[in-house]
Structure formats: structure tokens, C-alpha cells
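Excluded from the complex is one protein chain; the other protein chains are retained at their positions.
Order of writing sets the labels: A, B and C. Residues in every chain begin at 1.
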Amino acid sequence: MAQITMAKALNTALRDAMEADDRVVLLGEDVGTLGGVFRITDGLQKDFGEHRVMDTPLAESGIMGVSIGLALRGYRPVPEMQFDGFSYPALDQVISHLAKYRNRSKGAQAMPVVCRIPYGGGIGAVEHHSESPETLYCHTAGLKVVTPSSAADAYSLLRQSIQDDDPVIFLEPKRRYWAKQEVDLPVATEPIGTAKVLRPGDDLTLVAYGPMVKVALDAADAAQEEGVGSLEVIDLRSLVPLDEETLVASASRTGRMVVVHEAPEFLGMGAEVAARVTEAAFFHLEAPVLRCTGLDIPYPPARLEEAHLPGVDRVLWTVQRTLDF
Amino acid sequence: MAQITMAKALNTALRDAMEADDRVVLLGEDVGTLGGVFRITDGLQKDFGEHRVMDTPLAESGIMGVSIGLALRGYRPVPEMQFDGFSYPALDQVISHLAKYRNRSKGAQAMPVVCRIPYGGGIGAVEHHSESPETLYCHTAGLKVVTPSSAADAYSLLRQSIQDDDPVIFLEPKRRYWAKQEVDLPVATEPIGTAKVLRPGDDLTLVAYGPMVKVALDAADAAQEEGVGSLEVIDLRSLVPLDEETLVASASRTGRMVVVHEAPEFLGMGAEVAARVTEAAFFHLEAPVLRCTGLDIPYPPARLEEAHLPGVDRVLWTVQRTLDF
Amino acid sequence: MDHSDEQVRLLAEDGALLEHDTYEVDLSEDGLRDLYRQLVVVRRIDVEGNNLQRQGQLGIWAPCLGQEAAQVGSARALGPEDWVFPSYREHGVIYVRAGMEVLRVLALFRGASLSGWDPQEHHLGLYSIPIGTHALHAVGYAIGAKWDGAELCVAAYFGDGATSEGDTNEAFNFAAVNAAPVVFFCQNNQWAISVPLSKQMAAPVYKRAFGFGFPGVQVDGNDVLAVYAVTKAAADRARDGGGPTLIEAITYRLGAHTTTDDPTRYRTVDELDTWKAREPIGRYRAFLEKAGLFSEELERDVQAEADRVAAEVRAAVEHLPDPPLSDLVDHVYADPPATLRSQWRRFEEFEAQFASEA
Partner (left out) sequence: MDHSDEQVRLLAEDGALLEHDTYEVDLSEDGLRDLYRQLVVVRRIDVEGNNLQRQGQLGIWAPCLGQEAAQVGSARALGPEDWVFPSYREHGVIYVRAGMEVLRVLALFRGASLSGWDPQEHHLGLYSIPIGTHALHAVGYAIGAKWDGAELCVAAYFGDGATSEGDTNEAFNFAAVNAAPVVFFCQNNQWAISVPLSKQMAAPVYKRAFGFGFPGVQVDGNDVLAVYAVTKAAADRARDGGGPTLIEAITYRLGAHTTTDDPTRYRTVDELDTWKAREPIGRYRAFLEKAGLFSEELERDVQAEADRVAAEVRAAVEHLPDPPLSDLVDHVYADPPATLRSQWRRFEEFEAQFASEA
């Protein structure tokens, strides 16, 4: 088995998808000659040509609007937003058109667009390069929102997203791009919409996704060693569709749950998970579902991001609060 | 006491604020000569002149960006987004700048901008004219999000918002514009950040805001008559700051809570209220906090909106589910 | 901002045919007569829309009164293989391209659908209310078509106010950089609801194109022959790989912005009268008369056709059933999330009560 980074897995998924279907095209800022600022599209323009991999003018709304037009022409566009903080100019196109077009055509017109967005912090970047905008997309009906935490899932979920006839916001945890995993590509993991129990446990369920999955797993290991308890770790993998069944089953068994994410707490994914799980598992819960998240502040300067982001210590502290409840 | 519509109260609040402080300026599409498509700015350009009330080009991002520049010049701009569905092009300016400018200047630069947005459905409008985007704003740290349900609050909360040195997204429940209330203006109601118990009750707490407050009150009356139970009704008034204290106190007493809003359920305000109240009142709750909301779909055509929007019947049904829990 | 000096004109205000060194009309006599029929029918459909709204059959209507020549003339210049991305007032364009499919538009304004047609069927994008946004869809489609080597052009319809939106300008730039086969057709009807041109822009619309590196042309939008000729030339140029053109059709919204609007609040009777005198159908009829192409018989046929269409529109709208509740969820996703399915099941439980009660 080969050691593969998430970046390489994403690059391979795009290559394989483009070979499998010549209607798959990539577009965005610097995705061509440069191969993207994170090199996720590295080498693809050279091999597939200037229109299959298009360097666009610097205009995110334009990139999204043009992708919608390309989808109407029968293409399967995979636009890239260079960073989370620069996906906002495209929000109107996403909310008003991408998410609604199928519904507005009474189901006649598919919108197979996959919008790739490197997201999240922890890389010491300057402002606007470390945001976690998932709530904006998850609240928008008509979209699917997918985020991998491993190289294998990165490959498989991106391939599935490109095959999906619904628009997908594909959130790539940029701080995990260079993390390696033993995997042979191509690989097929569970379908979009299924969460995955990465580590079984009995005392409490840790829910995470994307960049926080590693933190949750490390916290679970630490909890084991320190005798805090046996923690189950669930990787959501897709935020919409949300795998409520797996969450409720786990919470019903452990009776305790903590949701971890980088995004601010207020109306972050933790709120939705807590509300749903509490409704479905009310009589099984021994403590409220607690949230361990970024603070309700704009993303701070790099020298302060470590304090803002949930780390193993803060996760364990929140776990302890839940156990003590 | 005079019978005053919410529209009139808002118009009077703007007039009084402009008279009190000549740095207060209004700008937006059709706010001048026409007085706004809902006439909220009626007569103000005539009395205050073309620059105090500015008809702008058709560009929402421009309106918001220019408002930020005006605030830097020392003005207190009150931009209007003509409808909820047309506030999205301004989201990048709101998220990347309006919400962050003070923080980026280490507190040196205030951003006293009040963005008025008529929002919500129930008026039989065509697409994009009935949306409830509050989640997008409430999740964005640095903003305040205020929404009145009565003429008195409309007046007082708008005056307070314009005096606030923080940026405020002021959401006006358009279906309530023409609802009348006995009130003498000027009037001062509770400060931003305080929720209001509009109707005391013992068996369950109904939480609503903006357009749904009337529905919640009607449901509470019906519940009383039909002997379902005694419902307490809380009007949030401001979503950020959220008055957690009042919510928790009420839920701790009644032991049951239902949150009502037009916005989709998934990551709607109900999720945040449920998560918070459950954490703080866990051992007092006899049932999970349930949500009675719009469906997780794009806003439907007018002929179907009644089914999509929570009405008295669906609220009562959800109340019953909570009571039966 | 009228710039009549700069406008392409083929018909004088009295209907006299004018010489033009660049543009000419290639329509047969029947074609010229048919143009008259379409103008009259489109106006009648529009009148019917207003009536149906007043009678509560429609929730709202956006009249195209006065803009018939701009819409019919430009739509006639496009072929079936071409694509159209309309805004929300292009009823005339829809009728010319898709005939009675215009009923879909009435269903939309009734509140029974959100457009509801298949864009692929008549090569017709959905009605687009968020100003400026659909110009980018047109450009995206055109870029894809060019990649495919398809021989077609894409027309994007928008108004004067739309030129202020960032999206419209991004569309101009994407089209220019990609030499995309796009015809940007701007109906400059002098107003964006209550905002006049002078507060919307500081230069005539067509000049915007030069700054992005492609040609712009201003045409008398109430001269159906000039609109047809200018659009045909731009469409041919686009299909031949010449890239985009921006057409500014100078016209006027003779009606209200929509049936909820009261134009007397922002524009003068004088202005209205000036433009009423310039309305396009009378001028075209005068041309037909001068050219000996008009006859009482033609008028009778055309009016009969208009009556027939109006009756069909009225009947169809009055008998349009409300959409089923299932329309709320059935088309949101190809493959809906489990959470939406369970939300819907719960909603059906709630609805079931009333069924049982009934």
C-alpha cells in the first residue's frame, strides 16, 4: 500500500474523474498553469488542455455563475474557490441559483456542480484564509455539503460528488492536505450521507468532521490513557445529508455527546446535531450534548489561532464537563 | 393613543433619528423619490434632501461597501436591501468587512451601519421575495441581528440600532408592516438584547420572533381555549445578542419549549436555542426542545407557502407532541 | 439619456424606411407581416396579464407594454438552436420562441410555480429575478457551446438597472476574455423601478462594452426592424466566432414596473406622453402601410389571432389548478437527504389530521 497525502488523493480523484467523463471540467483562479495555490489541480491542465482546466478571471461570482451555465450546457463543472474567505462573493449565485435551479425547473434540470473550497484554519495564514463557512451552505436547502478527513475519503467522496446530480459544496480541510495515509487508489468508501464510527467507545460520543477528526481521535486516545473514559469517535463525512441515524444510535448507547468544530459555536453544526440528537435520544441522554468549537469571534490573527481552535486539551475539558454533568 | 402600523413606526423612527443626528443617512434602491417599495422611507427625501436619502444604482454589494466607507467618514448609514432575497450580493461586504472592521482596527474604528432588510414570507410574492436569511447573519460574529414584532418595538429597536456603534442587521417582518398597534411615538421599549415574555404561561414556552410572534400568540390563545394548556410566549426581539437568561428561566419553569420560525429547520435559530437551553436547563426539561419551522426546501411558490410556513395548527400540533413526550 | 444621434434606426417615427450603410432587413413580405402579428399578439398577452392580475387570477404581473419591438425584433433574429436567458419581463421573447409556452410565465406570476419549464426544451433559461445574475449563466453556456464547436449564440436579456450589478460586469469580462458567442441584449427602458438613468449610470450602456474589449451598439428599441437587423448581425458575428456584442435597445416601459407599482410617484405625464407617441406598433403598422404590405384583411386576421390567444391565456390561467403539496419537496434534490425525507413524513402526519377530519 502506498503512503498518500490528501492533496495527492484529491488530485488523483480529479484526474480519474476527468478521464472517466470528458464533461468534467475544472475552473477557477490559478488552477491551470500553477495547479492551484495548494497544487490540488497540479499537472491537470498540461494533460487535459486549457478548456478542461480553465484559469479564470479573478471573480468568484463569475466563476460560480459560469459553472451554472456550463452545467446547463451538459458539463459537470468543478469550480474552485481559492480559499474559504473568498467564497463569499459567490454566495448569491450559490443560494439564488445553484441550490434552486433544479427545483425551479420542477426537476427537469440537474445542477451537477461541485464547488471545491479549501477551508479551516491552523496553518498560520493571514486573515480571510482560515474560515469555516459550512453553516452558510448547510442552511441552504438544495445543496449537499461534504467534507473528508482522510486521503481515502477525499478520493472517494470527491469522485462521488462529481457523479452526483445535485450541487455539492466540497469542503477540503486545508490543514490536512499534507497528512499521509496508507491507501491504494482508486478506493471506494461509504456513500455520501453516511457518517463513520472511526473508533468505538462506551462512555461518550465525540462528533467531528474535516480538520477536527484528527483532534477528536487524539483526544479519544488521551482519554483512554488518562483513564478519563472510553470515547466513541464519529466522522460526519457529509454535513448535508446528515447521518442522523448513526448519531442517534451512538448517543443512545453512550448517553453523552460532544460535537467539535472550528466554526463559531453560535449556529455552528454543533447546534443542529445537539438539537436533533436531543430530540431523538432524549431519554437516553445523561447529559446535554455539549459543543467544543471556535469562539464567536472573527477568525483571529495567526498568533492567536491555537487558542481559538479546539485542541485536544479543550476537547478533553469539554468531555470532562459532560461526564461530570 | 394612536393606531399605528409597523410601517409608519419605522418611517417615524427614521425621521426622528435623522432629525436627532444629521450624520444619519439612508441609501438604497428606490428609497428616495418612491419612498421604498414598502414606503418605509416615504417622504424622507423630500424633507431631508437627496444626499440624506440617496437613491443608489442597482448594486447591493455597492450599497453595503459604500455604507462602510460612509461610516469611515463619520456617517451613520442606514442602507436598505430591497428584499431578503436581494441581500445576498452584499454578503461578502457584510461578512468580510462590516462585521470585522472594528476588530481589525483593534477597536479604533466603529461601524455604526444599520442594514434594513424586509424579510419573511406570507405575502403571496414571487420567488426571492420571501426569504428568512437570519442564520447567515447570526452566525457571523461582529454583527447584531434585531427583529421587531410590533410597531412599538419597530420604532424603539430601530432608534436603538441607529444609536448602536456596532453594525446591526435589522430584519423587518414585511407581512407585519400593515399590522396596527395602539402606541404613541416616540416610545422606548426594552434594550436590544432583552427578550420579552409577551404572555405568561405554565405548561410550555413558545419562542418566536418577527413574523411568527403573532402566530405564537394566536396558538397560545387557542391552546388555552381548547384546554391544551397554558403557554408562555417569548419574543426574542434580538437574535444576536440572544437573551439566553430569559429563555433558560422560562424553560426551567415550564419544562417544555417549542421554537417557531419561518426559516428552514436545519441550522435555523431553533437549533441554537434548543442547544443552549438544553445545556443550561437540562435537568428541568421534561421533553426535548422541539422546532416548528419552515421546511428544509427553497421557498415555495406563493400557492404553497401557507403549507410551508408554520401556522397556528402546526404550532399546536408541535406543542402537543412536546406535551405528549 | 436618449442619444438618438447614436442610435441605429431603420424606421423613421412616421414609419418611413431609412437607409443604413451597415444594417438592412432580410425578411420576406410574409415575414414582415408576421412580425406585425407577433407584436400585436404579444401586446394582447400583456394586457391579458394585467387584467388577470386585477381579477386576482395572478399574484402580480410585470408588463412589457412599450417594449414589444425590442423583444419581438431581437427574438426573431435568433434561431431555434440559439439560447435565450431572460430576466422577468421577456414575455414577448418567450412567445416568439416558444408560442403558448408563455403560459408557464403566467403560472409563475400566478404563484403556481417558480418557472417550471425544462430549459433544454426551447433552449430557454428559467426566468431570473435576481438582477444581473443570469448574464453569467448565458456566458457559461456560451463558453461550453464554443468548446463543443456548436454553431449557436446565446442571448442574455437584462435591463438598464442590471448594468450596475457586479455580476453583469463580470459576465461582460468573462465573455470578452473567452470571445464567447453571446449577445448581451439590454432593454434600456429608462427606469429601474423609480430610479432614472441619470442616477443609474454616467455613460450610455453600449459604451460599457468598449471598456471590456468588445463592440457595443445602440439601437432604437421601438424600431422593430432596426432591432431585428442589429441583433441578427450580432448573432451572426457570435456564431462565426467573433465574440460578444452588447446591444442597447433604447425603449420605454409604458406600464408600471409591476402591477404593485405606482409610476405616478416618480415620473411625469409629459414624459409618458412623449414615449407613448413613440410606441413601436403604430410605427411599424405605418411602415407596412407605406410599403403596401398592410390590408384590412391582415388586420382582421391579426386581431382574430390576438383574441384567440387572449382567450386561451385566460382560460388556461383560470383553470390552472394549485400545485400539489408534494411539489414542496419532490424537486429539491435528485436524491433527497434522509433528514428531509423524515421531515416530510412528519409533515404528512400533520396534514393527515385534516384529511381525517374532512
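Here is the rule we use: a residue touches a chain if its C-beta (ideal position, glycine included) is under 8 Å from a C-beta of that chain, and two chains touch if they have at least 3 such contacts.
Just so we're clear, the structure is a prediction, and the values are computed from it rather than from any experiment.
Shown chains touched by the missing chain in the whole complex: A, B, C. Looking at C:38, C:113, C:173 or C:259, the residue that reaches the missing chain in the full complex is C:173.
Between the chain not shown and the residues B:124, B:241 or B:255, the one that touches is B:241. Among the residues B:110, B:123, B:185 or B:222, only B:110 touches the chain that is left out of the figure. Where chain C meets the missing chain, the touching residues are 163-167, 169-170, 173, 176-177, 179, 199-203, 207-214.
In the full complex, chain B touches the omitted chain through residues 51, 56-57, 59, 61-62, 64-75, 77, 89, 92-93, 96-97, 100-110, 141-142, 144, 164-166, 193, 240-245, 276. Mapped onto chain A, the footprint of the missing chain covers residues 29-30, 32-35, 37, 55-59, 61-62, 85-86, 88-89, 124-129, 265-266, 295-298, 300-304, 307-308, 313-314, 317.
Going forward, only the chains that are shown with their structure count from here on.
Centroid distances from chain C, each centroid being the mean of CA atoms, peak for A. Between the Cα centres of chain A and chain B there is a gap of 30 Å.
The distance from the centre of chain B to the centre of chain C, each centre being the mean of the chain's C-alpha atoms, comes to 36 Å. Residues of chain B in contact with at least two other chains: 61, 85, 88-89, 127-128, 266, 295-298.
Residue positions of chain C with contacts to 2 or more other chains are 113-114, 130, 166-167, 327, 332, 337, 339-340.
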